[in-house]
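Complex shown without one protein chain; remaining protein chains in place.
Chain lettering (A, B and C) follows the sequence in which the chains are written, and residue indices restart at 1 in each chain.
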Amino acid sequence: MTDLNIIIGGPQGGGIESAGQIAVKSLVLKGYNILGSREYHSNIMGAHSYYHLRAKEDKPGSLTLPVDALLALDAETVLTHYREVRPGGIVVYDPAVKATRVDSIQPMAPPLKERVKKDLESRGLPTTAEGALKAMESEGVKLVGLPLKAMLRKVSEEAKAPIASVSKTVNTLGLSAMLYMLGVEPGYIEKAISLQFAGKEKVIRMNVAAARIAVEYVREVYGEPEVLPDGPHKGKVRMVASGNDLVAMGKIVAGVGFLSYYPITPSSDEALYLERHKYVKLDDGMAEKVGYDRLSVVAVQMEDELASINAAIGAALAGARSSTTTSGPGYSLMNEGISLAVEAEVPIVVTLWMRAGPSTGMPTRTGQQDLLHSIFSGHGDAPKIVIASGDHVEAFYDAIKAFNWAEIFQSPVIHLLDKYLASAMASLDREELDLSKVVIDRGKLVDNPGEGYLRYKITEDGISPRARIGDAVMYMTGLEHTEDGKATEDPVAREQMMFKRERKMRKVLEVLPEEDKAVLYGDPDADVTLVSFGSTKGVILDAMKMLEGKGVKANFLQIRLLSPFPEDLVADILSSAKKVITVELNLMGQLAFLLRAHTGVKPDSQVIKVNGRPIYDYEVVEGVLKALDGAGRVVVSGGS
Amino acid sequence: MTDLNIIIGGPQGGGIESAGQIAVKSLVLKGYNILGSREYHSNIMGAHSYYHLRAKEDKPGSLTLPVDALLALDAETVLTHYREVRPGGIVVYDPAVKATRVDSIQPMAPPLKERVKKDLESRGLPTTAEGALKAMESEGVKLVGLPLKAMLRKVSEEAKAPIASVSKTVNTLGLSAMLYMLGVEPGYIEKAISLQFAGKEKVIRMNVAAARIAVEYVREVYGEPEVLPDGPHKGKVRMVASGNDLVAMGKIVAGVGFLSYYPITPSSDEALYLERHKYVKLDDGMAEKVGYDRLSVVAVQMEDELASINAAIGAALAGARSSTTTSGPGYSLMNEGISLAVEAEVPIVVTLWMRAGPSTGMPTRTGQQDLLHSIFSGHGDAPKIVIASGDHVEAFYDAIKAFNWAEIFQSPVIHLLDKYLASAMASLDREELDLSKVVIDRGKLVDNPGEGYLRYKITEDGISPRARIGDAVMYMTGLEHTEDGKATEDPVAREQMMFKRERKMRKVLEVLPEEDKAVLYGDPDADVTLVSFGSTKGVILDAMKMLEGKGVKANFLQIRLLSPFPEDLVADILSSAKKVITVELNLMGQLAFLLRAHTGVKPDSQVIKVNGRPIYDYEVVEGVLKALDGAGRVVVSGGS
Amino acid sequence: MARSWLEYKAPAWVQWCPGCGDFGILNAIYRAVAELDIPPERLVVVGGIGCSGRTTFYVKGSNAHALHGRAIPMATGIKLARPELTVIVAGGDGDLLGIGGGHFVALGRRNVDITVILFDNAVYGLTKGQAAPTLPAWIKTKALTSPNIHDNVNPVLLAFSAGYTFVARGYAYHTSQLKELIKTAVRHKGASFIDVLQPCPTYNNVMTNKWYEERIYYVGEDYDPIIRTREDFKEKLPAIMEKLLEFGDRIPLGILYWDQTKDSFEERLEKIMPGYMQAPPGTRRISVDGRPIVDPFEVFKDRVIVT
Partner (left out) sequence: MARSWLEYKAPAWVQWCPGCGDFGILNAIYRAVAELDIPPERLVVVGGIGCSGRTTFYVKGSNAHALHGRAIPMATGIKLARPELTVIVAGGDGDLLGIGGGHFVALGRRNVDITVILFDNAVYGLTKGQAAPTLPAWIKTKALTSPNIHDNVNPVLLAFSAGYTFVARGYAYHTSQLKELIKTAVRHKGASFIDVLQPCPTYNNVMTNKWYEERIYYVGEDYDPIIRTREDFKEKLPAIMEKLLEFGDRIPLGILYWDQTKDSFEERLEKIMPGYMQAPPGTRRISVDGRPIVDPFEVFKDRVIVT
């Protein structure tokens, strides 16, 4: 069984992202499933960034530490990650960085500098990259030095291009050397390079040259490595996409007509991906069926998030499947619009990519801190639908379901995801994005409302027939209103409308299938039940297996629907749980809070992580073991 | 024991507010305690508005229905309130409105029209004001007709002013007639008029003339009424003020230096009252002590609530006691700023006057729907202090305490109140606003920070010495930061700051006295414990007495501090409760939710009200009785 | 003129104070849309929050009453989803220039085909008379506790600076002239703006009907605000700027600036996505027999890898 873990680090703007993607593609081509994610600073150039990836035969649900190989494209990487490579692993680095002192590295965070210096000093090592390399070596890590400058000169010669213009291949040099050392045949690397730079022939040529030079060099110095066996996923049409990509894809598949957004990490890449595909040519057959041959999505960058949500509301009123995408700070600004969408019963989908807060916080780091904020967003009693996706596949389907639910229940739907899922890339099979599972349901949308149309007609399920603005005389308002949408302050009419809206949320719980509410993975009779939501899913599933190896039988309750909360279902499942441990990436234990509020179950322990890094499988294991040892709250803190 | 209940109704802009205030003042002058509140539409002129008041020897904690007297200045009032006068009560009206048909009253809410017509028809009465009067008469209400037109003509003669210019005294005519019929001597009414229009001699003269004419008329037609005995509160220096007024007063007493606001009901009147007193002359002794003789508060109307909160944050950074005031929609817009204030540890006070939502909702109606929204406002884990005032006196002190806490804990403090308290007037004794109870505590504010100052120094209690911007080189940011306020994404430094902020909230619970956290009123051994927060306090205290009359022994747990939640204290108190019933003015049972989340106690029943009107004493009684009968949720719906 | 203005009168009590300038604006809107013969269900009045915003309840249309300050973005969403509709924004000075100031500017940059009617009473009517952004400094209207110390913003200049392609000023009590302005604005393809001076007899006791009547005048026949070419712009600009800046003893009414050279946002969308107008997002089909019309493996080829 292959389980390959890699970190590729270097300065922001130094090609870390593309090196990571080439690695991902090489390994996918080689037949593996991959999971890879980028950690980076809120900065354009120079700060430390790294790509963290894992390749397995089955689906990796989690990144992990330590890794098998570290590619360090600068001194900072060596000094940041030297404690994260397993004994027997390799580090690929440029010997030229050895002399670099910790203190001389400008971008390096001062607290990290202090920690590293202390550690190296305590080991009696110099506080330089060399010290860190020695520390690794002493722990059985193999040092693979690459004279990058000399190699670049070679690339320049081969590619017949000046050094300056080939200097960008430095990441390819390092990467190819590392992959080759790990047993990936050069052919895969070269194919991955071609895929990565598709359409840019010159760039491909230069990078392929670099790859060859690197491979040659390491072969010469370290000999032919053992070949990594091929993975089982060869000869297939697959997809490699990030969470951001998959949500954009889901929206387009769902028929989104309008996307408003204001740039913000980590949501912008969703908008960007959607914009790349905002104009789709339909094949003739389909064109005939739908009556147009070019599907155009109006994607508008608005002046702020207030505008984004209100424009999305406007487009939804006019009949478009309408959405906006943002993260915490933007969502805070959308609160008022959310409350309007509740009161006025407007079907919009708000994709909320959580990142580390409060406030501007750490814009490019992950977290699950917006759970309660999103549920209780918007003043007044403003119930809404909140769904959290556990992984890439769910992200895709949920993006579609969110539109269905928005229209069926005439309610804002908040689709909760996080920075980790946003940037994490996963390999997917065709069957995983199975359109035959996808239904487009627009609920009570009526094309011909007719005379005397009442937008807010009181009905048993609380849902009124919905006409598009432009198809009937009607009135829509955020003021309390009578059935015809006219403002009223009548106490009785008011109460009626409050209860109408409440009924809709009851209906949500009635109508949604269990798998969209809460799902129990593993043996119902396990000794311990882990409860979580969102992107921890894969991590917890992986950790469950590891726990089993340690003799702990755990199962996992994934809460999918956070609002309205499926209290009966969850209470029912938890009623037979022997021990309940929540796992979440926030400080206050927001899910634990919600659980107790809705079911009365107070988790026996909480495992939390708040340092802005994704949680790793071994941390869940560690957390659970400590919890079983009696810890009330376990804080895990891995990652750089 | 006097218990006088009155409703004065008429069109908005028709002097209802001033009639109400004259009534209040007359009864205060007469030695009573009063509570009076105005119900009105979000409209400038013409819609139905009414003043609802109660006078007692002891403090009325609640308004109630039915009333003893109804003054109906138009047909709509008759038709809106005819079911709200007790048998034996009186209705003062103008016979000229009798013929007015329900259908012809434009401003009247269509659903109300339907209900009234149905009711009158079912009684076999005409669907006119006359029908409603007959209905009242048949139930033993005494009809007191006033020929207002003729009386106005008389006022015009007496005041030697044209009809048009005296027409505004129509409310005084009706009011004086009613008060006189209820036994209030004309002298009090006239004195109240002089107080109400202090400084406007002509207006006073005209209204006094009107009062005399009215009294004369009713004396002639109905004879001399029995005189209402004087109340016990005579010969005192008292205050009659609304919740809005008292919060503004509290802020000024607390030393507020900066108030930013954007107009919104029901907060605007707080800002308006503060603006009236923003420039205060100090006496010479005090001037010498503080070094200035004119205290000036910078009160700025900003361009929106985003600006309000950020300007307030700026002023707080610069060392001012700084505040902003708003209601739901504005608060939604402040979410991002709140999150910043949490992350950057800025002491600001946000006064949140709740009104009926969601969205624009019913701007001038009351509710307690923003409890969870305020607690979870702002993305990220953004813990803050939330305190709710139960009555006028608490509102005053809490406004002061909020500033102390904001500065002691370097945190935003949300002061929760509602529209009902905002506009309700209460009489207060000097001892109730006792300055000897007031301390000004600025926490760790340092005047001379010195070299090497660290704004976010890690301390045991999580609280760092705070210097004003302008007194030291420093850095303040909403990004995660190191002790010196520089942005960092270091995982360890990040975690440290998260825990630092968490410790502060723990400290709040440690430091605050119990009376500011949760207070149990009544016999700890009662059969049923009512739990509530905010302005229901007086109502519940009144209802407890009524329940006792019905053989139900209830006590009342008022939750004052909603965040951080005093879970141990509340759990402890509730642990001996026999039956728990929450009372709150929102749909989802927000306090009940919070209670269960924090203490595990699921209330046996919930009494809720969502129609935008304040809850009345008899409704609490009714709710509790039904709850004791086994109802899980009781919705009460009184009021017009 | 197929329709009577009465067809646009919604069955609702009009809640404004007696003598309020809003009545004049409402009448002008009734008459303009009637003369333009817009079917009520194709007419979208998007209102802000304020006395002015209530217009949405009084004009029979397919209307939306937005949040305070957010009428413009909501209208933008509606218009871009259904470009065939007539979209009019009705908002107050607090609404459009205070809390909504950022959107006001952004609409100019977008030039979406929306007509913005500013109910300019220089006060916050519905919240009881506070100073609005158009209230000149040092005026103390009755609800203020001290004189206004903010300068007033000049709405027509701001609109011009922001990029509106049609900028006009009207007077609330001059219903027929205002009606003509509205008609022209609605016909203009792009972001059009009408600053309507609107007395608020209840709260603005300074800028009264009398105050305005002493100052307003209509720009004459000789005044040419129309830009047909870039050269026009250079040439006519000084006169236009003079009018845009004039606000004091004399206040010009009429069309002040009209740039006919620019594409609307919808036209620009059509340029980058030909076909958009024919199958706009609001009304196009998004499924066939309840199934999606695009397959991810066909459309998102950039993410497909054949192993």
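What we mean here is this: a contact is a pair of C-beta atoms (placed from the backbone, for glycine too) under 8 Å apart; a residue touches a chain by one contact, two chains touch by 3 or more.
Bear in mind that the values here come from a model prediction, so they are computed numbers and not experimental data.
A.B. asks: In the intact complex, which of the presented chains make contact with the chain not displayed?
C.D. replies: Per the contact definition above, the missing chain touches A, B, C.
A.B. asks: Quick one: say which of B:Pro147, B:Gly183 or B:Gly255 touches the chain that got left out.
C.D. replies: Residue touching the absent chain, from the options given: B:Gly255.
A.B. asks: Of B:Met45, B:Leu125, B:Ala161 or B:Leu195, which one is in contact with the hidden chain?
C.D. replies: B:Leu195
A.B. asks: Touching the left-out chain: which of B:Ala129, B:Leu228 or B:Ala316?
C.D. replies: Of the listed residues, the one touching the omitted chain is B:Ala316.
A.B. asks: Which of these, B:Gly291, B:Gly549 or B:Gly630, touches the one chain of the complex that we don't see?
C.D. replies: Selected residue, touching the omitted chain: B:Gly291.
A.B. asks: Which residue, B:Met302, B:Ala382 or B:Leu421, contacts the hidden chain when the whole complex is considered?
C.D. replies: Spelled out, the listed residue whose C-beta touches the missing chain is B:Met302.
A.B. asks: Since one chain has been left out of the picture, which residues of chain C touch it in the full complex?
C.D. replies: Interface with the chain not displayed, on the chain C side: 97-103, 105-106, 108-111, 133, 137, 146-147, 149-154, 157-158, 160-163, 237-238, 241, 245, 262, 265, 268-269, 271-272.
A.B. asks: Name, in rising order, the residues on chain B that touch the hidden chain in the full complex.
C.D. replies: Answer for chain B: residues 25, 28-31, 195, 198, 233-241, 245, 249, 252-255, 257-258, 260, 276-280, 282, 286, 289-298, 300, 302-304, 306-308, 310-322, 336-337, 340, 396, 400, 427, 430, 433, 435, 438-442, 468-479, 486-487 touch the chain left out.
A.B. asks: List the chain A residues touching the unshown chain?
C.D. replies: On the side of chain A, residues 13, 42-47, 106-107, 262-265, 268, 272, 275-276, 278, 301, 303-305, 329, 359-360 touch the unshown chain.
Quick note on the criterion: only the chains that are shown with their structure count from here on.
A.B. asks: Where the centre means the average of the CA atoms, what chain is farthest from chain C?
C.D. replies: A
A.B. asks: Please report how many Å separate the Cα centroid of chain A from that of chain C, as a whole number.
C.D. replies: Using C-alpha averages as centres, the distance is 41 Å.
A.B. asks: Could you put a whole-Å number on the gap between the CA centroids of chain B and chain C?
C.D. replies: The answer is 37 Å.
A.B. asks: Can you work out the whole-Å distance between the CA centroids of chain A and chain B?
C.D. replies: 45
A.B. asks: When you check chain A against every other chain, which residues touch at least two of them?
C.D. replies: If we look for residues of chain A contacting two or more partner chains, we find 306, 336, 340, 477-479, 486.
A.B. asks: Could you list the positions in chain C whose residues touch two or more of the other chains?
C.D. replies: Chain C, residues with two or more chain partners: 65, 67, 69.
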